[in-house]
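If you scroll down you'll find the structure; I have some questions about it.
Only one protein chain is missing; all other protein chains are in place.
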């Protein structure tokens, strides 16, 4: 039996890669080619382009973290499969809110809705992580790797703060989204470090 | 020769994962971003959103079951390849009926058509399962895992009931679709159990 | 070095599976949900639906044959990589001609253009097959498997016949397309047979 008794993780990774690849790519369909070759028309697209960049980075971060997280486990059970689909569901809404935010030039309600989707995705990621840790046991590789996990705890707090802020100052809400993205762009060396220690033992 | 004489299952899984990932993700393209940042416009999208959630869960269930089913076999023949394409054909119509159902606010004919597509997919899944069992033999892993297979038998019955019901009460038809989805969301421990027994032998 | 000196075939298969999965699935986007729940509107979609079914089967046949063909080789060189991209190029035009054929209710010019795209794809497939055979040598697994290859020779003839026929009788051209699809739907046992003999030796 491949994967040691429970399901192997190969197809979960392949399916998630497929869904994330599609999510990250179909967002670009919102960048509709102007009908004229006018520079003003191109400039007019900047809100759509800016929201595309932000969401590309966010989905890229999720793919990156997903990659690291599943690197620590080599089997999955039904709870993990469904928690993963739950995460993909919220991420699948990113193109919708990205388009809405860009087309309304970062209006308050779309800005807040963007935060709701990211908050739900962060919670779904946390649930998925917990299911894997539960399966591996408290001393499993992932439990040790996430450790204090300050990024995973700060991100939903920032999103929760951004949602009401969007109705007061949408630029402050936007700054919070950018701040979370930058926080994660700094490479997460924790899992790589634990893996490296693992090898030296 | 990899896979032991017949085709390996790797590409069938990869292709199916690709098609299912695309099906589950392109449905979100129907959730068109409103042109104004108005909360009423967002609220107006609820039928499209609700039908998206239902279909996301349904396609997720198919992916999950497909994953479990092919976990039990490590080779595929021509009959299995074509039965799998037949299943993917019916599932590829899900985005179409989902959009129609959502945009017509769950009118009777689209509700019934949704049932027809799900019924055909359920029948295609049954045919695929039978082809694999025939190939493995009556004592194969899958034959033992599916056992009585009450879920696989109840689902098409519910769909067959929902199709005419949609013209009498479309909410009753909708309730049947939700009921089948919930039935499957309860994790299918049968295959995991047989695999676990396999290991202990 | 994996794959024995030249490139392994894994990524070529994965990329081709991805492209074919997208081609087969985006065609369904042409099946636009009617705005009303009217049975006449659904009926009006039949040419789009019929051309979708035909193209789904054709792309499915290509995937199937591609799967069988690469099963016989375990390394690829640059000529094979580019011949494969050439095949994918022509297949990527299938959604375009399918949509055109369906929306014009099988008019002559779109019917002929459909034949041109299928003919070019058949030629591209033949070139790809030749590159693999050249790489494996005349006694390679694929050379023995394709043998007389009457299907591979009849298909382009039928397409070449269908192209001018479309301007005389588009139904005759359509019948030729259906005939080729049916020819291939009959499972190709040649490669499976050679593989089986291989094992017994």
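Letters A, B and C mark the chains in the order given here, with residues in each chain numbered from 1 onward.
The rule is short, and it goes like this: a contact is a pair of C-beta atoms (placed from the backbone, for glycine too) under 8 Å apart; a residue touches a chain by one contact, two chains touch by 3 or more.
Given the structure is predicted, the values throughout are model-derived calculations rather than measurements.
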item: Candidates A:67, A:105 or A:151 - the one touching the absent chain; value: A:67
item: Residue ranges of subunit A at the interface with the undisplayed chain; value: 13-14, 17-18, 20-22, 24-26, 28-29, 31, 33-39, 42, 53, 56, 60, 63-64, 67-68, 71, 74, 185, 187-189, 192, 195-196, 198-199
item: Residues of subunit C in contact with the chain not shown; value: 1, 5-8, 11-12, 14-15, 18-19, 21-23, 26, 29-30, 77-79, 81-82, 85, 88-89, 92-93, 95-97, 99-100, 103-104, 107-110, 113
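Please note the rule applied: only the chains that are shown with their structure count from here on.
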item: Between subunit B and subunit C, centroid-to-centroid distance (C-alpha), Å; value: 26
item: Separation of mean Cα positions, subunit C and subunit A [Å, integer]; value: 36
item: For subunit B, residues that touch 2 or more chains besides their own; value: 14, 18, 21-22, 26, 29
